[in-house]
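With one protein chain withheld, the remaining protein chains of the complex are depicted in position.
The letters A and B name the chains in turn, as written, and every chain counts its residues from 1.
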Amino acid sequence: MKDIRIVEAYVGEYASGKSEVAINRALELARTGRPVTLVDLDLVEPCYTLRPLKKELEEQGINVLAWETRDAVGLGETGNILRAEVPWALRRPGHVVFDVGYGVGGARTLDLVEGIDQEPLFRILAVVNTSRPMTMTVENVVDYVRNLGPVHGLINNTHLGDETTADIVQQGAQTVAEAGRRLGIPVVATTAVAEVAAVIGPVDCENNPVRVLKRYMPRAFW
Amino acid sequence: MAVQPAMPRSWRRESKPHKFCPGCGHGIALKALGQAIDELGIQDRVVFGCDIGCSLLTWDFFNVDTVQTHHGRTTPVMTGIKRANPNLICIAYMGDGGGYAIGAQHLVNAAGRNEKITVILVNNTQYAMTGGQMAPTTLPGQKTETTPYGRDVELTGFPTQGPEMVAAITPEGAYVARGTVSKIRQLQKMYVRALLNQIEGRGFSFVETLATCPTNWRTNAEKTWAFLEKQMPEYFRVGELKVPLTTEGAEEA
Partner (left out) sequence: MAGVPVPGDKRVFMTGNEVVAYAAVAARADIMYGYPITPQNEVMHYWTRLAPKYEKRFLQTEDELSAGFTTIGGVMAGRKAFTATAGPGNVLMQEPMAMAEMMRLPVVVVIMQRGGPSTATVIYSQQEVILTTFGGNGEGFRIVYSTATHQELYDYTIKAFNTAWRYRFPVFLLADGYQAKMREPLTIYDPLERGIELIAPEAYLGRPGTPGVDRPPGHFRNTYSTEEELYEVLQGHVREYERIWREVEEYESLGTEDTDLLIIAHGVVARAAKQAVEYLRGEGLKVGYFRPVTLRPMPVDALREAVSRTKRFMVVESAYGQLSKLVRDALYGLAVEMVPLYKPGVGVTPEEIMARSRELIVKGES
């Protein structure tokens, strides 16, 4: 297990929490002692997501392939800018976590990454927040995930920002679990910030493991 | 007893006599358009939009709902109306400056999207209302207030070939023609076919109309007619440039 590397891509609806989940996952993997690369594959609005956090995350021991503020000088509108290292991210040693931006391209954005179809343990995980109007009901989630392309697992990231309660997360867990059953896709985890996770316990009401999230994104001002 | 000139039914009598200069081509173009509206029986569905320049004098010309817009912006206003209420028949009426200069991006994109509107562009080879400056359509060597020594094509290019451009960039279904006020029956037929193209939902329709401007050309009747019939056609070929295959009696495609 020690030699097998993990390659995961987090996809999902706009503002569903992909970046937050991906950051936390990358930091968790970094604690195994192997190198970890976190890749910003947000092509619709690249300067809005990981850029403000890049330095802080690198200080915590992960490599971040994202624009730095000083690199972004003069980029103007900043749409659809792929950093040159990104297609070659899998040449790097250790675990690789992709934060894929939203957009009609969905999981197809990963086609831009060289060699991704040859990774034995490559998994695409869809992040779902059922407090988002587009993915509020089981039917919505099923439709949305179907449109993303291939997805290997679901993550229930239901929350309401500062107003999140265990009940809200648990309701999301039920919705996502039911959507997973209809889609034939397993639920990998439910995520919650520490104080909410403490109320829920190690597994959610659907018996899926609870991952504790530390929130980084509010510091990015988004 | 004086003979009353025949006015199209869709003309608004209260605003006649109209405000164009003697010998102006607009009056003939608008008569052909009025007859086309009458012939098709669409007075209750037409929305007429006029631009800035002499075309704005038409804001109360017809007994049809009318909006006078900004210079070059009649195409998007008519597009917006048509998109919001496709039952209306939208006619954008403008000059050569409005269509080929300040509003060129709107013309190009409306044509490219095959907007189901009709654009009638009156080409009198200069900006008339502002006092006779060079337009995209000014002929080589022609004197205007901003080309006092004649249009130098090295400096300012050749006259814009509007219908040729529109024909090239429109998808199938568009109707594109160039008529002239010297052939009013042909012109009226072109307007009818352009409007039918819109009514039947086939696509964009565009009729450039060669017209006279004796006031700014400083020409008498004979010279005015000679300029329209001899000099302008050297650069502007009259005829249909693009006719949908489904159009009855299509002459040339």
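The definition used in the following text is that a residue touches a chain if its C-beta (ideal position, glycine included) is under 8 Å from a C-beta of that chain, and two chains touch if they have at least 3 such contacts.
Remember, it's a predicted structure, so these values are computed and weren't measured experimentally.
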item	value
Partners of the unshown chain among those that are drawn	A, B
Which residue of B:L56, B:V119, B:V181 or B:L228 touches the chain not shown here	B:L56
Among B:D65, B:E164 or B:E229, residue touching the chain not depicted	B:D65
Interface with the unshown chain - residue positions in chain A	14-15, 44-45, 47-48, 76-79, 129, 131-134, 136, 159-163, 221-222
Missing-chain contacts mapped onto chain B	10, 12, 43-45, 47, 52, 56, 59-60, 62-70, 73, 76-85, 87-88, 105-106, 108-109
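Going forward, only the chains that are shown with their structure count from here on.
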item	value
Euclidean distance of C-alpha centroids - chain A vs chain B, Å	57
